[in-house]
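Here's a structure for you.
Only a single protein chain was left out; the remaining protein chains are all shown in position.
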Amino acid sequence: MINIKEAYLNTRNRFITLCSSLETEDYSVQPTEFVSPPKWHLAHTTWFFEQFVLKEFSANYAVYNDDFAYLFNSYYNNAGERVLRPNRGLMTRPTVKEVYAYRSYVDAKMTVFLEDTPPKEALEIIELGINHEQQHQELFYYDIKYIFGNQPTFPTLENNIALKDITEKQEFITIEEGVYQIGHDTSGFSFDNELGIHKTYIHKFKISNNLTTNAEYIAFIESGGYTNFNLWHAEGWDHITKNEIAAPLYWHKIKGVWHYYTLDGFKPVEPNKPVTHISMFEAYAYAEWKQMRLPTEFEWEVAAEHLNYGQLWEWTNSAYLPYPNFSKAPGALGEYNGKFMINQHVLRGASIATPENHSRKTYRNFFQPDMRWLFSGIRLAQ
Amino acid sequence: MINIKEAYLNTRNRFITLCSSLETEDYSVQPTEFVSPPKWHLAHTTWFFEQFVLKEFSANYAVYNDDFAYLFNSYYNNAGERVLRPNRGLMTRPTVKEVYAYRSYVDAKMTVFLEDTPPKEALEIIELGINHEQQHQELFYYDIKYIFGNQPTFPTLENNIALKDITEKQEFITIEEGVYQIGHDTSGFSFDNELGIHKTYIHKFKISNNLTTNAEYIAFIESGGYTNFNLWHAEGWDHITKNEIAAPLYWHKIKGVWHYYTLDGFKPVEPNKPVTHISMFEAYAYAEWKQMRLPTEFEWEVAAEHLNYGQLWEWTNSAYLPYPNFSKAPGALGEYNGKFMINQHVLRGASIATPENHSRKTYRNFFQPDMRWLFSGIRLAQ
Amino acid sequence: MINIKEAYLNTRNRFITLCSSLETEDYSVQPTEFVSPPKWHLAHTTWFFEQFVLKEFSANYAVYNDDFAYLFNSYYNNAGERVLRPNRGLMTRPTVKEVYAYRSYVDAKMTVFLEDTPPKEALEIIELGINHEQQHQELFYYDIKYIFGNQPTFPTLENNIALKDITEKQEFITIEEGVYQIGHDTSGFSFDNELGIHKTYIHKFKISNNLTTNAEYIAFIESGGYTNFNLWHAEGWDHITKNEIAAPLYWHKIKGVWHYYTLDGFKPVEPNKPVTHISMFEAYAYAEWKQMRLPTEFEWEVAAEHLNYGQLWEWTNSAYLPYPNFSKAPGALGEYNGKFMINQHVLRGASIATPENHSRKTYRNFFQPDMRWLFSGIRLAQ
Partner (left out) sequence: MINIKEAYLNTRNRFITLCSSLETEDYSVQPTEFVSPPKWHLAHTTWFFEQFVLKEFSANYAVYNDDFAYLFNSYYNNAGERVLRPNRGLMTRPTVKEVYAYRSYVDAKMTVFLEDTPPKEALEIIELGINHEQQHQELFYYDIKYIFGNQPTFPTLENNIALKDITEKQEFITIEEGVYQIGHDTSGFSFDNELGIHKTYIHKFKISNNLTTNAEYIAFIESGGYTNFNLWHAEGWDHITKNEIAAPLYWHKIKGVWHYYTLDGFKPVEPNKPVTHISMFEAYAYAEWKQMRLPTEFEWEVAAEHLNYGQLWEWTNSAYLPYPNFSKAPGALGEYNGKFMINQHVLRGASIATPENHSRKTYRNFFQPDMRWLFSGIRLAQ
């Protein structure tokens, strides 16, 4: 809770830096339902502070624009009506300039508010808001990559995130059978879905020290991995067949050579980098092909201190479900996590797009198993 | 053919004037498949001159950007690959600024080209290109109205088009039975679909001097017109039921009073203006309710000199089909009209969005019968 | 009007004969929305007489089963609720046996009714009902062919309809320009859409004495007809691309040889038979490829006495629209034709599936331009 004003301003300013090489046009499109326009991210994260902090705790706060609550709410049903997701890309107004003005307005008010002594309850929500904005900064990377990576001209983004080559030899770390503790203790920030330390029985297992590389994944592709239904979940097989998926997202085979789009441009696939933009279905099929499996999220957490992680979110074979004694917050903030606990899989770790200090070994990320636009990767277990 | 350079530049500059009150963000969205983003219109009409004039007739012409032919072709299959219609709104690049630069580049080249003595064949294509751009200027109005009219904030457009009140008393003009001439003679510009003067036998009929007003149309609504299937084509009835259509496009009933969006903003429906943004299905149902009918396109053309037209395109009960001896031009320009001659209906007249001198009494406009975003109207016959 | 009882019973019994080789299972399926199960046809045609004759004109008539009006109504909105078309194949009850019992009951009542002196109004509706049932008998052929032709085992139907070889040399008959009379006079039965003799101006044209053969159509296929977009309507091109259509319905190429399913079984395509099961889109593209065109329905009617027709319904390039002075009957029977007068094309002639004496030269058949399961053919004009 120390330096919350500084943390607030750092996070807020970071988003503006991330967007510095965008053209006005880049802010407003929504190429598919699960992608949000950058303009929307910028406004929505601002609305969060306005709605849950300033309107609640700041006496005489004047709402910037009544329409914005309607336009920039996301999935908080308790906070009122909202623009349906697929229409986010059709709002040409407010303009980008107006959204930046909205950010400035709220930041100024928040700065004043933080210079007083805010109540503890407000501070907790601000901390949540900072973490919320960090999550949207990560989503911004996924979304702008999708926006650029599906245009014929493949625009680029100025960025300082790049995957590192995997240079260590692969080894499998052994973890012994026993009862282990899982979950976040109450010191330091965490989301509600990590809370409630509890015990789990883990059977003996081995886990790879490294993520799977592009070279290894190409071997899977070239050996017919995408055409052998025995490797796939039935639902995964239907999905790749229907959508004609035969390689990771953003990959194109040109004259026999695999290329991919990265935020730095279009280039040949780099063999020693970890493979990314694969779905849970693909991660599972790859593991089947290796005659191994994906770890559970509990195995991952128990092994975490031995792992070299942080490049990519790692698909686990755990469904996203509540921990024993999970309880959600009352009101709109209670909608943050619990209501997504169905038909999603947990990813553990962090990615190059994750803001510094945002993740930890108990962090539970989650997505539907067909999603590929996130920075996802594969770690094998057996 | 006189003053073609002047005609060219007037038309080209007019489009820039139409867009003068737009924000950058407004240029790039495509809210539905049949709407194109303004940026696309600006570039596509430019591409037409580059592709069919400069590349064909101007020695040493350097194409501005090879990608643009791919990006801004519309439906000319013979001119190569094209961006699929529903993706037009997802191209954030080239930017608006770059598209204006492209326009300037082509206009400069065209100006030089027109100062020489262009071959007759080129002049004909330029004339076609001017008319083509005028059509897109009209589509621009439909599209920007759709873009703005479906946003929660209802932005407005600076414009000098407004429907006039209908003040004349309604009367029905009688036309006698006989053989009449239809179609455009070869003097002056026309599209290929109007050509080929030929004879048609017309039976005696009566046609209204006026378009149907909003007040008259409200009477139709309030009497249950949208819930009485006897008034509708079977396909029209399925269409309005499935899409929950119960009023013209852009109409909203607020506390018992009909309002609509116009380019000047959101306001109560003005009773004496002609009703617009109705589909052929709605025009037909209205006529059935009045126990009258819509005229055929031939009746309309024969009566045209007696009519006070030009406010709205008037739905006729004629399918869009070829005239006797219709033949299409070879190559890409042959795709202009003929291939649309199925499942569309003819509209005659002109609208407030039609550029001056663009239409004439033989002009055959055409749309699918469910389309409503055009500036369409109703004229009764019996 | 003479022998109406005999006409009634002949028509009714004919339907039972048509179905004599069906298994119980064949009566109840609906493989696609536009196909109806045979059981439904048998019941619906019976319901027509019960609803519009016996209930209206026969004192003390006891309705067979109140549910049947709901189950076997088709599109007569004025006659009450109806089972939605796509659900017709899911009703396993009433059983086939019960439907035949329903037919017997209604036929017995109708026989008694016809032995008295029915009022003229009833006789007119009975005549319409007989023609209505004949139409459904033709649809039965289309539907059972679709039901059988899409099963892996290709069942057959006992039938005495077979297309004849075309043996005459192709010639083009010339018709001179002038004003001609179109439409049905009031003697003898006709549908409302043929009524109203009126004048049409016809320009000089030529029309083929023969239908297009399978051999000629194979030449079109093999020359790339289905891959040359210049030959197609834009909508037709989209349709064949989206639905991967590259040959007539029921055609399969096996080891380089075209085969097709007929009601007699699966066999090599017979070269001298007229091509059938082609859409209006395909008929148009074929004509474009031959650098000719399809006739209008008016040209066809004027030339009819010179043509050798009756094998297949012939696509014309006329949209299905009302004749001058067309008016529909009041009530449910007024829904018979008029409400379909949009987005459909007229076919003239008759097919091998048409009951004897059901058609005539003024008969206007009509279908959507993408339909192929009817017995359609191609006659060229120029």
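The first chain written gets the first letter, and so on, giving A, B and C; residue counts start at 1 in each chain.
In this text, contacts are C-beta pairs under 8 Å (C-beta built on N, C-alpha and C of every residue); 3 or more make two chains touch, one makes a residue touch a chain.
From a predicted model like this one, the values you see are computed outputs, not experimental measurements.
Asker: Could you tell me which shown chains are touched by the chain that is not displayed?
Answerer: A, C
Asker: From the listed residues C:104, C:150, C:209 or C:228, report the one that touches the chain absent from this view.
Answerer: Answer from the full complex: C:150 touches the omitted chain.
Asker: With respect to the chain omitted from the figure, which of C:16, C:63 or C:90 is a touching residue?
Answerer: Final answer for the missing-chain contact: C:90.
Asker: In the complete complex, the non-displayed chain touches which residues of chain A?
Answerer: Spelled out for chain A, the touching residues are 75, 77-78, 179, 198-201, 203, 205, 229-230, 232-237, 280-281, 284, 293, 317-319, 321-322, 324-325, 334-335, 339-343, 369.
Asker: Give me the chain C residues in contact with the hidden chain, please.
Answerer: Touch set of chain C with respect to the missing chain: 23-29, 31, 67, 70-71, 83, 89-96, 147, 150-153, 155.
Basically, only the chains that are shown with their structure count from here on.
Asker: Taking all residue numbers at the chain B/chain C interface, are over half used by both copies (same) or under half (different)?
Answerer: Here the answer is same, because the shared fraction of interface numbers exceeds one half.
Asker: Approximately how many whole Å separate the CA-defined centres of chain A and chain C?
Answerer: Using C-alpha averages as centres, the distance is 58 Å.
Asker: Between chain A and chain B, what is the separation of their C-alpha centroids in Å?
Answerer: 45
Asker: What whole-Å value do you get for the distance between chain B and chain C if each is reduced to the mean of its CA atoms?
Answerer: 36
Asker: Enumerate the residues of chain C that touch no fewer than two other chains.
Answerer: Nothing qualifies.
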